[in-house]
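Missing here is one protein chain; the remaining ones are kept as they sit in the complex.
Our next item is chain A:
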Amino acid sequence: MTRSLTVLATGPLTTVQDGGRPGQGALGVGRAGACDRAAARLANRLVGNDPDAAVLEVTLGGLVLRADADLVVTTTGARCSDAHNAPTALPAGRELRLGLPATGLRTYVAVRGEVAVEPVLGSRSTDLLSGLGPPVLSRGDVLTVGDPAGPMPGVDLAPVPDPPGGEVTVRVLPGPRADWFAEEAVRALTGTPWTVTDESNRIGLRLSGAALERTRTGELASEGMVRGALQVPPSGQPVLFLADAPVTGGYPVIGYVDDGDVDRCGQLRPGQTLRFRGALS
């Protein structure tokens, strides 16, 4: 009998994500993949999957799944289930219900054997910018579960902290066009708080704060960028790009969030404040 999960509710947004599509930028294909890569990898390891196997990325909880066979599941990231950071048996007919996380934005659901939807260009990730990959989950979807890749890890619980609420500080590094900005703008980036606005999504966090003024005017020919880029459009309000970042952009990138800190940015909710620590020159 086919092992599968039936989607009874999706919450605001649930997508399938894996390690994404590296190496296809020259074709205009972005990387995508989990917004909080560390949480997705942890979820996979807890159920004995390959670290970059396909998981569900659940935005603000609300997902309900029913097991159609005896399965093993776990959740990581934003805490909102009884199976959090712990491999948990989900017998046939039982439901995994995600509530509303107290902190954090994205919860990852891994199932032993991974979510085996059809890959597109070598990945099962949904890219909300380009539209590539499997469709966003809908109620009634039946997700096939693959065969386990490796043994169970022999771990009952992963002691990792929950994503914090309130203010979060991340490290920032120079971007290619830091010299297009006034010194005051560079100081404002690291010296003032930034609020995550509700126009944020998997593509990026739209931040609100001091207007970052350019000293150099004129057009920038579009150039390549990756997750973590802090791009400054004419409004002066930066966008911090996340998993579904475009491959190229035409506005100057003043800085980059250190790659080791970008995952934490993927857990920020609208209204939370973000501070940048570091030097841009």
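We take it that contacts are C-beta pairs under 8 Å (C-beta built on N, C-alpha and C of every residue); 3 or more make two chains touch, one makes a residue touch a chain; residues count from 1.
Quick note on the criterion: contacts and distances are computed from a predicted model.
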item	value
Options "Phosphate transport system permease protein", "DNA processing protein", "Sugar ABC transporter substrate-binding protein" or "Allophanate hydrolase subunit 1": UniProt name of the undisplayed chain	"Allophanate hydrolase subunit 1"
Per the touch definition above, residue among A:Leu96, A:Val186 or A:Val247 touching the missing chain	A:Val247
Contact with the hidden chain (one of A:Ala89, A:Leu121 or A:Val136)	A:Leu121
Touching residues on chain A - with respect to the absent chain	22-29, 31, 120-121, 130-132, 173-177, 221-226, 228-229, 246-248, 253, 255-260
